[in-house]
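Report on the following structure.
Missing here: one protein chain of the complex. Every other protein chain is in place.
As written, the chain order gives the labels A, B and C, with residue 1 at the start of each chain.
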Amino acid sequence: MDLNLTASELQFRDEVRAWLEANSPRDWKAQQANETMEERFVFLRAWQRKVYEGGWAGLSWPTEYGGRGATLMEQVIFTEETARFGTPPMPGVLGLVLVGPTLITFGTEAQKRRYLPKILSGDEIWCQGFSEPNAGSDLAALRTEARLDGDHFVVNGQKIWTSYGWASDWCELVVRTDPAADKHKGLTVLLVDMHSPCVEVRRLRQMTGESEFNELFFENVRVPAENVVGRVNDGWNVALGTLMHERAMLGAGVQVQYRRQFERLLELARSLDRIQDPVVRQKLGQSYAELEIMRLNQMRAISGIIQRGQPGPEGSIQKISWSEWNQRFQQLAAEILGPYAQLEKGAPSVLDDGDWAYGFLRARGNTIEAGTSEIQRNIIGHFVLGLPKSY
Amino acid sequence: MDLNLTASELQFRDEVRAWLEANSPRDWKAQQANETMEERFVFLRAWQRKVYEGGWAGLSWPTEYGGRGATLMEQVIFTEETARFGTPPMPGVLGLVLVGPTLITFGTEAQKRRYLPKILSGDEIWCQGFSEPNAGSDLAALRTEARLDGDHFVVNGQKIWTSYGWASDWCELVVRTDPAADKHKGLTVLLVDMHSPCVEVRRLRQMTGESEFNELFFENVRVPAENVVGRVNDGWNVALGTLMHERAMLGAGVQVQYRRQFERLLELARSLDRIQDPVVRQKLGQSYAELEIMRLNQMRAISGIIQRGQPGPEGSIQKISWSEWNQRFQQLAAEILGPYAQLEKGAPSVLDDGDWAYGFLRARGNTIEAGTSEIQRNIIGHFVLGLPKSY
Amino acid sequence: MQFGLTETQQMLQKSAREFFPAECPMADVRRLMETPTAHDPALWRKIAAQGWTGIIFPEQYDGLGLGMVELAALIEEMGRALVPGPFLSTLLAAAAMDAAASETQKQKYLASICRGDSTATLALLEATARWDLDAVEMQASGSTLTGRKLFVPDAGAADFILCAARSGADLALFLVDSKAMGLTLTPEPALDATRKLYQVGFDHVAAELVASGATARAALERALAVATAALVAEMAGGMQRVLEISVAYAKTRKQFGKPIGQFQAVQHQCADMFLLTESSRSAAYYAAWALQENVPEARLAVSIAKSYASDAYREVGNRGIQIHGGMGFTWENDLHLYYRRAKASEIAFGDAAFHRERIARLVMDRA
Partner (left out) sequence: MQFGLTETQQMLQKSAREFFPAECPMADVRRLMETPTAHDPALWRKIAAQGWTGIIFPEQYDGLGLGMVELAALIEEMGRALVPGPFLSTLLAAAAMDAAASETQKQKYLASICRGDSTATLALLEATARWDLDAVEMQASGSTLTGRKLFVPDAGAADFILCAARSGADLALFLVDSKAMGLTLTPEPALDATRKLYQVGFDHVAAELVASGATARAALERALAVATAALVAEMAGGMQRVLEISVAYAKTRKQFGKPIGQFQAVQHQCADMFLLTESSRSAAYYAAWALQENVPEARLAVSIAKSYASDAYREVGNRGIQIHGGMGFTWENDLHLYYRRAKASEIAFGDAAFHRERIARLVMDRA
């Protein structure tokens, strides 16, 4: 056990810092306030290209596909440093964090050569087509179907809760290829060109008023058979691999971002003269402790992944922790801000441009997206603790 | 809606107070400290007889069986006043609160005449034989069986968690009379003489170190067929009636008793110089609010029972409220007492003779006894909200 | 002792339960949210026609002369239907007038409110955003007000604004016409768009003195207590609706081949929502009754109710959204409208912590 960075990790971190210092865009905050989602996206793609050209994209990916062959720990260091710098997100994050690792594990050589470099450069943006209106928590109940017609699959169906759907060039789509098989069988993962005819993308408006997610509609969309990832009818395992990456890696970036939120709340509590209130101190102390423990759990998990080679079901505690922490934290922020907590962007008396009212609402989605808290507890109960399936 | 006592209720309350002032034993606290459970019981029986002779036992029961024919509200007033006075418990409480009302609803005329007066006088102490080692939450899975043999039932089996079992003359026993029938069918309620041959009572030691509960063993115990309550094989409904009385009425006494605990904790917080601590004040404020709301819910429930004539499944919120409140309260008390919280009876530095360490442990049983919190939430979900059965 | 509505009260409740969803269905709520004031004069006239704008005020001022319990029964239904607009702020201002204004002022202003001809609000908070009356710092100069008030509810819909200020060291209550010279209303977009908040600037605004000193303080305390008790009843109604929507969803939405309400993780959340809702309702009606009867523990009852419901409504909302999963997170689903109202209600008249400390003062410091 050694929680110090090794000499080479330290050197790596210093390189990252130096590069970010020189290259991280200063005008991101302004961009966020002023432009539309589409305009922001142009900005973000330029940023991802800069990261790619700097050699920082796909750090832990094999060099033959444009990666850097770095350690997973270096990947985590990079993620933390960017979060610490407050650099903009990568618009190709789903490709980088979910689709790429899935292709590296399950893809053919040809697929890797075709898709991975463009994921890294941001030339191609990816989304995930997993959930459906009637297959949310019960993902295996999905009904979008793909029928083999010569050397193409013909896809029909609907997906929902697709982040970046509107901006995507490609989609990792889970479809049913054998309607006669059991629920978890007969599924297949396809790589679908979002520019194909008869793919329709609609915006979903969230309770925050924003449109972060999309619905996708497929009507007789033709997908070449070579775009299957893994084996036909073995899509459940491929999809599960993607979900475990999601749970394992989302936490890393999230907790650094939360630390910035926390520090901002401390500043506010100071300026609102609440920082000496013993009740507030107790709650902030608790919140900080939990945040730090999230970081420690994440470090332990990464060490475990490095040892075992892949993420396991215990990643669910990360998902539960960050989502529920943020809900408690947003409530605490609201208590500290008092009546100011409810003011939205544009209100003359608003603090931090309405980030706190937005954050309060947005946090409700945390225990639903990427697998509800209930599903995560089922996973721990069944797959980690060996209890009988409860659903 | 009128939460003032009516003129006649006021008059009744004043009568109760005057009587308690004159008759409530002053030496109960000392009795508790010094004597064995058996010695205490002698004291308590004498107290119940005094209550009975004063005309206060079975207040809301029909006069023809020795009751007073008073309103349910008067019954509640009496319970609250005794709790306020800190009078000793009635040793025949299970007969008074559970068995009696069950007999009044389901019993034959002969049974009422035979049993009710002696329940009131405390001449006969009752216990409940419901739970079994493998039938706790799943009460309908009980296996103690009774086979008809001429004009007697022959009972074989084991019961557990029987309060007052060691002191009881009679038992309201739920048995299986039709082993072939479905789980909820084929059950029958019998009145069993605990002095019958081959009834064995063993003490169960709890985590507190005390022995409040018993195990009962029945080996070919003969029970006259006339001791069936309600119809043979209709015991589930009779037992459910008893359980609803339990949930509806336990809350009334409990919350007044909790108020005394709360006031004692305030005194302690004052003497330990914690009362000005804003964190403690928040928690005490919250605890008080919940306690008061428990009282209000109880009053609403009683009004509802008076209107409808019988308790309903929504009594489960009372059970959840008082049990979980007390667990939170005991934890709060422990936080206020600090290191003193852990000292047990007999420790030289102990506060309140170890009541707080005992109370902390004892409270764990609250969410288990009289139907676990999980079962109560099932009842609300299914019977109140109409959700599908979840078990 | 009888903790339940009388037959007359039940009739009032029943007619309110039919009236509001019919006269102000959710489509109207959503439409009004998008308007500048969320106030619908046509709806207001219908409410006034029922006499409800004057429900608790004396008949001599054209009120119905009913009690706080009737108000609770009425406003619980408004909360269930999420009725937008200035009912609560007008009630708050009217209760202050009722408690402190002169006979002439009552005939002029209170009666106008009761008849449904005027709406009103109270300007209390300042930049410190503290709910205790000692936090009022704005200084009146004679009958002229200068300064800034924050978080003034429904000011844009109000015909007149009561304003708490200092007259010297004394607390005083002034009445300002909303069209007065020097008055500036700036909308402050906030979570609950059904009840708009404003910043109100006073630049040498002519005001009419309503009361000062102990009378003003007592009137403000009474009005805040009345409005808080009403708000808690309204919150209980909102919780009830969120519970109903969620239970209905849990019965029909299927995952893993079963209605999700069959899973204990969902069913027990519904049970908790029921417990929170019923408890809030008990507390709300007790507070209303205690104020109505002026029993000594009335202020305590109000703080108990508000501290409990402030957390409970939010928690009911949390569980309701969680039970709905992704659907609960959409704009189209009504849950977030209740959730936004829950948050605004939690804040209004002091949050749970504020009232818990008040409970502590009333219960612990009196010995």
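What we mean here is this: a contact is a pair of C-beta atoms (placed from the backbone, for glycine too) under 8 Å apart; a residue touches a chain by one contact, two chains touch by 3 or more.
In this text the structure is predicted, and so the values were computed from the model without any measurement.
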Out of B:Gly54, B:Gly86, B:Gly136 or B:Gly312, which is the one that touches the chain we can't see? B:Gly136
For the chain left off this view, which of B:Tyr52, B:Trp161, B:Tyr258 or B:Trp322 is in contact with it? B:Trp161
Residue of A:Val174, A:Ile320 or A:Ile368 touching the missing chain in the full complex: A:Ile320
Touching the missing chain, which residues of chain B? 131, 134-138, 141, 160-161, 204-207, 209, 279, 327, 331, 334-335, 338-350, 357, 360-361, 364-365, 367-369, 372-374, 377, 390-391
Given the full complex, what residues of chain C touch the hidden partner chain? 263-265, 268
Need a quick check: the contact residues on chain A for the chain that isn't drawn. 1-6, 9, 73, 266, 269-270, 275, 278, 281-282, 284-286, 288-290, 292-293, 296-297, 299-300, 302-304, 306-307, 314, 316-317, 320-321, 374, 376-378, 380-382, 384-391
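Keep this in mind: only the chains that are shown with their structure count from here on.
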Using mean Cα positions, find the chain sitting nearest the overall protein centre. C
Averaged-CA centre spacing for the pair chain C and chain A, given as whole angstrom: 40
Rounded Å distance, chain A centre to chain B centre (Cα mean): 53
Identify all positions of chain B at which a residue touches two or more other chains, and write them in rising order. 278, 282
Note: chain C residues in touch with at least two other chains are 263, 353
